[in-house]
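The other protein chains are all here in position, but one chain of the complex has been omitted.
Then we have chain A:
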Amino acid sequence: MADTAALENSKKIQTLRKSPASLLGKAFEAGSVAGTVELREVPFLTMAGLRVDPAGEAGERVGAVTGGLPAASGEVRGSGDTAVLWLGPAEFLLVAPAESHDSLGGELPRALIAALADGPGQVVDLSANRTTLELSGPRASAVLEKGCALDLHPRVFKPGTALSTEIGGIPAVLWKTAEETYRVLPRASFAEFLGRWLLDAMREYASTEVP
């Protein structure tokens, strides 16, 4: 555990950092259409890349910390506000609130590293690798459908599903957290592009419908 002085210092530094899509914060507010489709960035979520064989001993130990590891494409497992997304047969992405990071007094990813110990696999802090854009509202799926070839029909794509795919021509993880809420996780360098792309796709819903 970090000592108190280091933690205070670390918190001070955190106030200076900028999230990848912070530049677009105002544009997201302006481009959101209340009750139709809204976009915001959820910055600085704690993320950790896990590569471990879920059937092995090390996988079980890591799974005990995260509340299970997903077994197949699309699955999301986890406990509380910590979620583990399936990226590959032995590759997972853990997403947790910003406060869970050990630089802010949390336990992650330290607890995962301890759980893996010297077992085969790896735990990497990927908190700065991706950012999270949250798209919500009754038109959210219509916006995504403009640039995502997946079947997003609610009958097929259910809440609590996350898929690694292409959105607007760039690789991103698409995670449906609620019936009308999607989290899109692009890599940091793609965040601005995808933010602008989503704003453009949302623009038509701001104007009145043409009969």
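Methods note: a contact is a pair of C-beta atoms (placed from the backbone, for glycine too) under 8 Å apart; a residue touches a chain by one contact, two chains touch by 3 or more; residues count from 1.
We take it that contacts and distances are computed from a predicted model.
Visitor: With one chain of the assembly withheld, which option in "Heterotetrameric sarcosine oxidase delta subunit", "Potassium-transporting ATPase ATP-binding subunit", "Molybdopterin dehydrogenase" or "Sulfur carrier protein ThiS" matches that chain's UniProt protein name?
Guide: "Heterotetrameric sarcosine oxidase delta subunit"
Visitor: Using the touch definition from the top, which of A:21, A:37 or A:52 touches the missing chain?
Guide: Here the residue in touch with the unshown chain is A:52.
Visitor: List every residue of chain A that touches the chain not included in the displayed model.
Guide: Its contact residues with the unshown chain are 51-53, 56, 72-73, 87-91, 120-121, 149-150, 163-166, 171.
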